[in-house]
Structures are given as structure tokens and as C-alpha cells.
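Excluded from the complex is one protein chain; the other protein chains are retained at their positions.
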Amino acid sequence: MITERVIDELNKKLSGKIKNLFRKNDRRLYVDIDKKDIVESARILYQEFKARFSIATGLDTFKGIEILYHFSLDRQGGIFISLRVLIEDKNNPEIESLSGLFKASEWIEREIYEMLGVNFKGHPELKRLLLADDWPEGKYPLRKDFVSEKGLPENE
Amino acid sequence: MLKSIWVFHFAASPCNNCDIEILDCLTPRHDLERFGIQLVGSIRHADVLLVTGALNKKILPRLKKVYEQAPKPVFVVAFGACGCSMGMFQDSYNTAGPIDKVIPVNAYIPGCPPRPEAIIDGLVKLIDAVGKIR
Partner (left out) sequence: MSKKIIPIGPYHPIQEEPEFFKLYVEGETVVDIDIEVGYNHRGIEKLSESKMFEQSIFLVERICGICSTSHPFACVNALEDLAGIELTDRTKYIRSIIGELERIHSHYLWLGLAGHFLGYNTVWMWSWKYREPILDILEEITGNRNHYSMMKVGGVRRDIKQEQIPLIDKMLDEVQKANDLFRGAVMDDPVIHARTKGVGVLKNEEAIDYGALGPIARASGYAIDVRKDDPYAAYDMVDWNICVLPEGDIFAKLVVRILEVYESIKIIRQCLSKLKNSSSVFDLNIKDIPPGEGIGRHEAPRGEVFHYFRSDGSNRPVRHKVRAPSFMNVPTNKAAVIGCSVSDATITLAAVDPCYCCTERVLAYDKKSHTQLYSASDLIKLSQEKTARLRKEL
């Protein structure tokens, strides 16, 4: 079964890095790794598994900023392998950029930077992607403690 | 005979459905041009400023500038649910409208997107209004 084979390969090639592997179903795998292992793990998926980097999802949780890097094994069962990292320091969240591996990561890292405040070390051009230049510093819309100015009486 | 009405279309963060329906109205099936309506490439020649979209903070200064550059009187039409009220994007942190909060609006064409028939109806009403002023 193709999913079993992929899980075996993951356990072999990412051995020592996998903190937890959750098989949601035949085509969705979630692999928890330490943030220090992100570049090497992404490299293995991209170069050795020939997986395609589809996108990354950043989210603000109670435990820290979580980033899921979604890789698609297109011609090998259409399986999504999502690498999950947790950045515990919410005051100064940072992680290595994947831009050295593929250009596909450049825009999403800029987006997570402006939406959640994560610093991607080594990104060639880490600046805002979507928000206007006069958007206030330090206000990250996707953080759970972000309060929109809408509805506040003084802004009516 | 009323001269052609020149319409300048400004897209202020739309999903593009309204914009496509406007273009559709110019194709032979609906043929807005028979009412004397033409799209123009510059606000400086326009009688009507047609604005679509929920208007986000990044595009806001540009809308204001375009309105300032329009030779007065200019008729502003807020187009689509987003143009009229921001629709389901009202509570977003990034929307800054609706249009009538930023510039004066003369006519509203609601719909998501407005059907070609509604567009023609709205614009015909506008032609009457423009005709009275001239």
C-alpha cells in the first residue's frame, strides 16, 4: 500500500527528527518535527522524495506559533505530508527560511511574517507582501490577540 | 440627442465578478453601447466613475486621488454588494469602505454580481439623471 511505503520511507529518511507521525487517512500525514530540523527535513522531502511544496500555514496557538509546511507527493498517491513545527517564543518567533531550497517559499514566508510576526532567517527580501505600508508595526492580524479597530467608537 | 456617457471603471479590491459582468454588458448580447455608454481609459474624460469592490486600505488613497482628478460634476456609481455596503467583508481588518464613506455616491447597483439587466437598468436611470443636469 502506497501510504505504508511512504511512512516507512519517512521513518527511515527523517529518522531522529520525527517527534510524532499522525496518519489522518491514506492521503494525509502530519509529521511533527523540531524547528531546528526544518531545512534539512524540507530538503529531504523536496530532493529525495521529489515532493512539491504546496504552501505553509501559520497559526497562533496557546503553545506558540505553529507552522505547517505542506508537501504534496503528486504522482505518488497524492499524499500530503505536512511538517509541523512549533515556535514557542511568541515574543521573538523565528525560524530558518526555506528560500535557499526553492523559490516557492518566498511569498508565503513574507505573508506569515506580516500576519504572525515570524522572522524567517536568511530570507532574501523579508518585507510585507499584502498589507499596506502604513499598517502599524507590531500588529499581526492572524494572532488571536489581534483586535481590529473596527467597531471601536473613536474610529467611527 | 444625449451625447455618449463616458464611464471610468475603478476596481477597488473586487473579486472581479462585477468587473466581468460590466464587460459582459459591452458584448453584443447586452450591448450597453446602444444606450450611449462607453468605457474610457482616463478619469479626466469621464462623466461617471463606476467603482466595484470592498475597498481595502491599500487601494483607498488611490480611489480618493481618482475622485479628485475627475472633472466635476462626476457621477459616482457604487457597484455590487461590495461597492454598496462591503457585503460580507464588512468586519474585515483590511476593508475601509463602503464607497460612500470615502467619496459621495450618486447611484447604487446592488447584486452579487448585479445581473446585466440590473446594470442596464441602473445605468439608464443614471443617464436620465445626467441628462437633467446637462
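Should a chain be cited, it is by its letter among A and B, assigned in written order, with residues numbered from 1 in that chain.
Definition applied: a contact is a pair of C-beta atoms (placed from the backbone, for glycine too) under 8 Å apart; a residue touches a chain by one contact, two chains touch by 3 or more.
Since we're looking at a predicted model, the values are computed, not measured.
In the full complex, chain A contacts the hidden chain through residues 24-25, 27-28, 30, 52-55, 57, 59, 68, 70, 72, 74-75, 78-80, 82, 102-104, 106-108, 115, 128-132, 141-142, 146.
Residue-level contact of chain B with the missing chain is found at 9-11, 13-21, 23-24, 26-29, 31, 33, 39, 41-43, 53-54, 56, 58-59, 62, 65-66, 69, 87-89, 91-95, 112-113, 115.
The criterion applied here is as follows: only the chains that are shown with their structure count from here on.
One finds 40 Å separating the Cα centroids of chain A and chain B. Here chain A touches chain B in the complex through residues 131-132, 134-135, 141, 146, 148-151, going by the rule given at the top.
Those residues of chain B whose C-beta lies close enough to touch chain A in the complex are 57-58, 91-94.
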